[in-house]
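Input: a single structure, listed below in structure tokens.
Only one protein chain is missing from this complex, and each of the others stays in its spot.
Each chain gets a letter, A, B and C, in the order it is written, and its residues are counted from 1.
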């Protein structure tokens, strides 16, 4: 990768508006290498370039959060993780609609995530996609999961009216929607679980790729997104959830799970909206063009 | 284990009142205990003794859930899992109060769980306890967790006014409260994570002990309880959350996380209140006395 | 599954010849199949039909092992696990030959495993296959693994003389050899690791399928076979290694790793040769035909 900027995002409130006055950190140049016996002087850098939590901003608001927590990181260490943007969770004949989910929030989230995905690609930030899906034999479908999906009206593995088998790999409904479909060079992770770190090689790939920070968007907030962010946190990845880039079966649950991110000082990481994330990603892109 | 009954719980609504008219299986001669060489005849038993989902009950209500989903199980396969009932999450000088949590819900939950614990012990159901806590060296405290707990007002590892180090093993605040403290024969699992299956031998012990079903209560609903139930579900354990035996930093979040259990037909298992769980456990006990 | 026999294997020595005089359990009326509502009466059966460890056999030899350790199990609980029988480990242009491995042992092992695979299929025992392989992007190839394979003469991901990329998914050399290729209904597990339980859904699938016992054969003994058997043992699966159905880069290492199975009373399970395993599988098949 060529010369590049650092990623950093700061917030003024729980609605997570991006800070207009967050300055770029390009060419800070004062960070010393690990292994020389000196740690990068992040505190000093902070004073000069970085908004501190609690600091009064130019617009009079108070900065209440930042990500990553300890100062800007290299874009090489960041990935955009898009969770289960599959037809089965977005389309009227899909699994989510059949188990009683409202599709409008998902469709709104897709629109918000599209520019984030574009900005990540432009900035050279890695993109990972996940798909919930079972082997066609359904050997990986527990009796309980089969039963509860049946009770809810969309038994996993059964054929819907449109001929797709709910959440079965290779079935049309299992595909990622075209708006957010992976392009060459973007990895996809298939698994039967809600936490995408379980039963997949996601952790292994993130570690091999040197990723430490995850920008997360996806479906559904209360199930796979929450479980995956929890799994990431247990494994030491620092997460940022795109608040308007996630949706679930119910807006109240969705909002509660977003709030849960922030309890106890940010127990599962932090949040931003799509505009804030795009702005940070664009600063990276511009710096790398210079 | 001597002769014993099976555990089963049925519900009429999302508020999870226990069904008064759920009949005891104590003297159902055909449901013999594990170990006698005969498995229960589940299909037949179901028709005769067991409330089906969707069935109209004597009181006119409709049964909307049962646990385990596929019929009664042996008490040998069930464990009561009590999560983080530590002073740090219940006392005014503890960690949770310092990060802004309301203690009243936790204190109410403790009262509800006490009879559940007693009933489990009387019924011979295994009890497992967990404690969130870090090694005194804090080597297992990630930089992020340290930072966010500091931001929230109770940096993990720091000494509180009463001389306890927040969430440090061996510190007074880290101990389980006396009301729910483990007794001889009950295992305790210490870990630095929220999902108690991570970084511990919990899964290994549950499997060695033949446990398949977990009755879960604990603190806090939105963090460790939710994460652990998710972790259990990924690993194939079927969970029942005691709705009034769990509490968190905020009642709205708590309620949302309980509701999340039930989306998509019961994605993370099912729920009951303490009275319902006690009733099921007492049926086991009575049968084993006969 | 229809009526069926139980699987059991007994041994007289570390060379693991099958016991000629091990009696079939096919018509042991008291060992009924799982699902009829009756469990086998293991203690009594043991006395009458089952060879005990330490017992003197008709041929004067002493029985030194049996599998499963606690008496026969249902074929539904057993799987045959075939590890990495890929062209890259069997063919002269493949990865193993290029890193200096001798192919003759692998080719001999293939011949021994063919009848075992056939017997498992005939007996209705589940078959699982694994493939070592990396994503075409090589994102899951650690810098170390890339480097050491390069040092050894077959850098993973590089194109061989015959146009196949070493150990890359989708490449000709990565395919399972035709003699042991999976057929419809047999699952395949792809992963970048040596322990096939790491970074895959193998454990999840085995648990969903109710598998408790693994008959293991594959390549190479000292790497993937040993690592996978260790991984299985940690997770509570009881393993039997087919001694002449496994091979590695060096016969001395292979033999040492087979011996390692048996230290400390069978630390990683037990062993048998292909003839012994076939005989046990055929008894199952015959019983199910009756």
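Quick note on the criterion: contacts are C-beta pairs under 8 Å (C-beta built on N, C-alpha and C of every residue); 3 or more make two chains touch, one makes a residue touch a chain.
Keep in mind the model is a prediction, meaning the values are calculated, not measured.
What subunit A contributes to its contact with the hidden chain is residues 1-4, 6, 29, 31-37, 40, 73-74, 204, 207-208, 235-236. Within subunit B, the residues in touch with the undisplayed chain are 135, 137, 139-143, 185, 187, 191-193, 198-201, 203-205, 208-209. Residues of subunit C that touch the chain left out of view are 53, 69-70, 99, 101, 142-144, 147-153, 193-195, 198-199, 220, 222-223, 226-227, 230-231, 233-234, 236, 238, 248-250, 252-253, 256-257, 259-260, 263-267.
Quick note on the criterion: only the chains that are shown with their structure count from here on.
Residue numbering at the subunit B/subunit C interface overlaps substantially, since over half of the positions present are found in both copies.
Taking each chain's centre as the mean of its C-alpha atoms, subunit B lies 38 Å from subunit C.
For subunit B, residues that reach two or more other chains under the stated contact definition are 236.
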